[in-house]
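One protein chain omitted, others in place.
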Amino acid sequence: MKQIYLDNASTTRMRPEVLDAMLPYFTEQYGNPSSIYPLGQEASDAVAEARSSLAGCIGAQPREVFFTSGGSESDNWAIKGFARANVAKGRHIITSAVEHHAVLHTCAALEKEGFEVTYLPVDGDGLVSVEDFKAAIRSDTILASIMFANNEIGTIQSIAELASAAHEAGVVFHTDAVQAFGHEYINVEEMGIDMLSASAHKLYGPKGMGLLYVRKGVKLLNLIDGGQQERGRRATTENVSGIVGFAKAAQLAEAEREAVHGSQLALRDHAIERILREIPHAKLNGSWESRLANNVNFSFEFIEGEGMLLQLAARGICVSSGSACTSGSLDPSHVLLAIGLPHEIAHGSLRMTLGRDTTLEDVDFAIDSLKATLANLRSMSPLYEDFQKTGEGSIIAEMKAQGVPYVS
Amino acid sequence: MKQIYLDNASTTRMRPEVLDAMLPYFTEQYGNPSSIYPLGQEASDAVAEARSSLAGCIGAQPREVFFTSGGSESDNWAIKGFARANVAKGRHIITSAVEHHAVLHTCAALEKEGFEVTYLPVDGDGLVSVEDFKAAIRSDTILASIMFANNEIGTIQSIAELASAAHEAGVVFHTDAVQAFGHEYINVEEMGIDMLSASAHKLYGPKGMGLLYVRKGVKLLNLIDGGQQERGRRATTENVSGIVGFAKAAQLAEAEREAVHGSQLALRDHAIERILREIPHAKLNGSWESRLANNVNFSFEFIEGEGMLLQLAARGICVSSGSACTSGSLDPSHVLLAIGLPHEIAHGSLRMTLGRDTTLEDVDFAIDSLKATLANLRSMSPLYEDFQKTGEGSIIAEMKAQGVPYVS
Amino acid sequence: MAMNYSEAVMDHFTNPRNVGEIENASGCGTVGNAVCGDIMRVYLDIDDDGIIQDAKFKTFGCGAAIATSSMATVLVKGKTVQQALEVTNKAVMEALDGLPPVKVHCSLLAEEAIHAALWDYAEKNGIMIEGLEKPVSDISEHDHGHDIDDEDED
Partner (left out) sequence: MAMNYSEAVMDHFTNPRNVGEIENASGCGTVGNAVCGDIMRVYLDIDDDGIIQDAKFKTFGCGAAIATSSMATVLVKGKTVQQALEVTNKAVMEALDGLPPVKVHCSLLAEEAIHAALWDYAEKNGIMIEGLEKPVSDISEHDHGHDIDDEDED
């Protein structure tokens, strides 16, 4: 069956150009970049070139870019490494309630080490308030980590303002840009970003490959000690093919960014509008204005997410959900709860994230299928039965009555 | 120019079969294993299959095998993760002076956190004495980490005996088996290994891919916190192609292990014997008896290693050295110093590590080139000039007089 | 979290048997709650001989919840009330060729829903069913086994 892949926030299909760029580094140019003979030096040159190309994408210096095994390692390294290196200056860290677990669980680990963490709430759109942020800064605050764009609901934060508020108070500013790198314009100088995490597989590059940008002068302890790779900051024989593939993916993304952004935005808004128009008891999650161009996230009432995903999968549609059942945890997505969704409707959420080659047909087919799926699941839902019998018990209807935007 | 690659302890040429196994997971089977739709489930199945295949190679259970980004991360995770999780039981760790930097620098980082580390000395062959090991165990010793086989001199430690001594005292035993996995017979049950690090690129697999075996019941803190991958122990979207490639490489290595071991042993001994016979002022480093089948390591007097490497590279021969200059540090290899080599001859060391397709012709050509290179470098060495004029100042001649074995 | 549902689960999820309502049912029970994410409602039509002539369900929940509801109704149909009590969560799971560890709680919910419907039937008819205890209507107080690592806790 034809698969319609609308889960590009989860991972992406690697581009053939990226594979082509990587291929020589497996069985031909397989040298260790630390070696002195040509096979090693060529690998070393390829790594250096990739580093400066990636640095260029965000306005950084090559020596400020360090390769890692992915977004999670970058987040862990930035936050644990900075906190542990700067504990003498203070033990307070600020982050938000909607961060990825790679940030949240890292902060939780630091709390066990004696750090204190403020988890800023967000508004109904998922936005951190700059005022709240300023108010949370204490004299012993050393680090703030606020994600560039949310992986579930696509909300883009006011990074430049937050960073500047952090700097006014002498606080170092990290951003998890895993969802934004290669998709949104980023410039670490203009925006005042001190550390930035990115991951290659979110931009049609290889899995298991990430980077951490660290502004010159920002001190970190190593997460991975050992050899002298990455100027002694992150040990391990370089994943040369992965590094080369990451750089290639980023170059392509950078070159096509504006065009892709524009066409995705149109498709995204088409999808959002169709759902609001055609599917009752639905609510758009996340800001519509300050939102990744490829993110569509809805809650549907009276149904639970996993069943929806499985039925859509049976029609060849690959999407994801903030439902409890898909994550192995009893609670629904912490992001959906943080934007104020009651558990009941957080369970019935759906994320569709468009890719660079998603077509209008794909989106329309997905929405048609979604309508059929929801009708089927609602027909077997005891909650929908009750609602139909009594006309009561709809949370979304209440929201609508209260004037919450983008509900149907 | 034809390249003769004799640096397989540094990294290996990925096998075409491994690349073939990996290829589908880049641009076709690109799903995220955490996803519920078939594209994700197939990736998840591939990861599960790879995990059980790798577990099988060392007699472990699949759920005891965790994927990492390489040997360095595995070492860091095992040692830091165990130490931090078990600090209530004690703060003392035992390791050896000849470990890889991924272990030594990790231990140094733990010393800064308040742990105490005993770095056991080794004998002239690079062997840790089981008696020394027992004597070093204290009531507050929680962990011992002794490498399976040394990356520079190839010496294989008495792992089963060391592990059993550790267990008698209730100490958990980790081994860095990066150089041994896929090359030597390993069984974690028989040998009593509690944790084991391995890295795919040392056995013709992909770079940036490793594993940590953790015996059921051994408690570790996470090094990389975040999502629920690896049962919540090591977060990040799985590097599916890397995992599949690692398993394929290990399967092939396991299937061919005895045959390759036998043929490499013959070539290795041929090389060692030719050098001892034909090159004066040379000393074999490391044990000859308890040694990796592919490792040849010599010190040559009156010359410095980098010059030797560059001249060999100019003839297409890829080898490495324990010389200061190639590592960016002022000191020569800590391993060569630990086996008692004076600085003067540690600088002039050469490591040739054979690969699975190294031929007798390759080895002979390399040794012929080595002879020419040494003659050339000695002809421009002021130390050799002095020795020739006075007949004095040869450390190796003194060693020979003292009965040190395997010197010429 | 990988799912790896058996074929039987996928079949009962995609083609659930006995979806619907029974008007004037002999017994009807609803368990679970929408906060934790699973709600099951079972309708039973029980004849004068105490034989379950028909069973229907509605479920708000994941694939496993729907499949276990479907299977539970299939298993109790044609059975006596007493036999229906033997349709335990284990029996439902076995009939479905197993469930992923994180989904075992769904089969518990199905058992509870059958019990709740039987309790309702017993109450309506003023009878006592041996071995049947009053089911908790909100089973979220039960241990769902959801976020417990399937084997070890180390």
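Just so it is clear, A, B and C label the chains in written order, and each chain counts residues from 1 on its own.
Everything that follows uses one rule, which is that contacts are C-beta pairs under 8 Å (C-beta built on N, C-alpha and C of every residue); 3 or more make two chains touch, one makes a residue touch a chain.
These figures come from a predicted structure and were not determined experimentally.
Within the set A:Q29, A:S44 or A:Q311, the residue that contacts the chain not displayed is A:S44.
Within the whole complex, the absent chain has one touching residue among A:K112, A:R231 or A:R277, and that is A:R231.
Mapped onto chain B, contacts with the missing chain fall at residues 302-307, 310-311, 314, 323-330, 332, 343-344, 347, 379-383, 385.
Rule of thumb we're sticking to: only the chains that are shown with their structure count from here on.
The chain with its C-alpha centre at the largest distance from the centre of chain C is B. Inter-chain spacing, taken between the CA centroids of chain B and chain C, is 56 Å.
Our note on geometry: chain A versus chain C, Cα centroid distance of 38 Å, whole angstroms. Residues of chain A found to touch two or more other chains are 306, 310, 326-329. Residues of chain C in contact with two or more other chains: 1.
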